[in-house]
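Quick one: structure below, then a few questions.
As you look at this complex, bear in mind that one protein chain is not there, while each of the others sits in place.
Let's look at chain A:
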Amino acid sequence: MPFIDYYKILGLPKTASEDDIKKAYRKLARKYHPDLNPNNAAAEKKFKEVNEANEVLSNPVNRKKYDEYGEHWQHAEEYEKAKQQNQYQRSYQGSAGGFSEEDFSDFFESMFGGYSSKTGGGRRAKFRGQDFNAELQLELKDVYRKHKRTLTINNKNIRITIPAGVENGQIIRIKGHGGKGVNGGPNGDLFIQFSIINHSKFKRDKDNLYTTVDLDLYKALLGGELMVDTFDGKVKLTVKPETQNGTKVKLKGKGFPKYKKEGEFGDLFVTYQIKLPTNITNKEKELIKELQKLRAL
C-alpha cells in the first residue's frame, strides 16, 4: 500500500503548528463535507482523505509517529507497544458526517491500528449512518412493468421493487440500507438513481411515447389500414385519405405506465412519414404525368 502524505493533503509544511492544522482541516472540511456536496463521490473521497490526515496530524502521538517514520512507516511495528499504552478510545465523536472506521485507508489502519478521535469538541452523540448513493442502469423495456431486482451494495444483497414508469434520473430512497449508525444511531439510507437507456424505436417524454412510422404514398392518398408497433404489441390504425406527411395521431393509453399509478398509461404519438416510390417504371411515369395534367386543369 502506498505512503500517504498527510501534510500534502492538508496543504501544509511539516513545520505546521496545531493551530495551522486545525485551520487547514476546517477549511478543507467545509469545502468537501458530504452534507455540502450531496451525491458528489469525488468530494466524498477528498473529504475522507482530509479527515484521515486530520486524524493523524491533530493527534500529537500519531503525528510524532508519522513524522518519525514517514515513508518508512512499514517499520513502525515497534510502536505497537506504545499504541497499547495509549488506550485508544475508539469512540467516534461524529466529526466526519457519519464516517466509520471503514472510511480510513489501509495505510492508516496499518500504521495506527484504527481510528481514535480527538476532534469534535467532546460531543459523543448518536448519529445516523452515512447515506449511500448508487446508480442503476436499466433498459426502457425493463421499467415498463413493475419488477423486483437484487442489487449488491457494499457486498450486501438488497432486493428492491422497481415500480413501472420510473424516469431517467429519478432517485428512490431505500430506508435503512445506507451506512451503519454511529454510536448506536440509526442506519443511513440508500439512494438509487436510475439511468434509463433507450434502445427502442420509441422516444419517451414522461409517460408519453413518440414514434415515426413509414406510410406509402398510395395509402396516404387513398387511406387504408396500417399495423403499428406499440410498446406492448401491435395495433391496427385506420389511415384517413389524403393524409399529409408529418401528420401526428394520438393513441390514447398506449404510452408508458404512469409512475405509481397502476393501470394508468400515457399516450403514444405516431408521426406518419410518407415514403415516395423509387425506381419507378416508364408506365408509372406516364400515369403520374397523367395525374399531373389532371391537377393542372
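Here, a residue touches a chain if its C-beta (ideal position, glycine included) is under 8 Å from a C-beta of that chain, and two chains touch if they have at least 3 such contacts; residues count from 1.
Note that in this section contacts and distances are computed from a predicted model.
K.L.:
Considering only the chain that is not displayed, what protein name does its UniProt record carry among "Branched-chain amino acid transport system permease protein", "Zinc metalloprotease", "Chaperone modulator CbpM" or "Helicase-associated domain-containing protein"?
P.N.:
"Chaperone modulator CbpM"
K.L.:
Give the residue, chosen from A:19, A:35 or A:225, that touches the chain omitted from the document.
P.N.:
A:35
K.L.:
Given the contact definition stated above, which residue among A:65, A:177, A:204 or A:254 touches the chain not shown here?
P.N.:
A:204
K.L.:
Of the residues A:20, A:109, A:167 or A:229, I need the one that contacts the missing chain.
P.N.:
Going through A:20, A:109, A:167 or A:229 one by one, A:167 is the residue touching the chain not shown.
K.L.:
Can you name the residues of chain A that touch the chain not displayed here?
P.N.:
Within chain A, the residues that touch the unshown chain are 26, 29-30, 33, 35-36, 38, 94-98, 119-121, 123-128, 167-170, 198, 203-206, 210.
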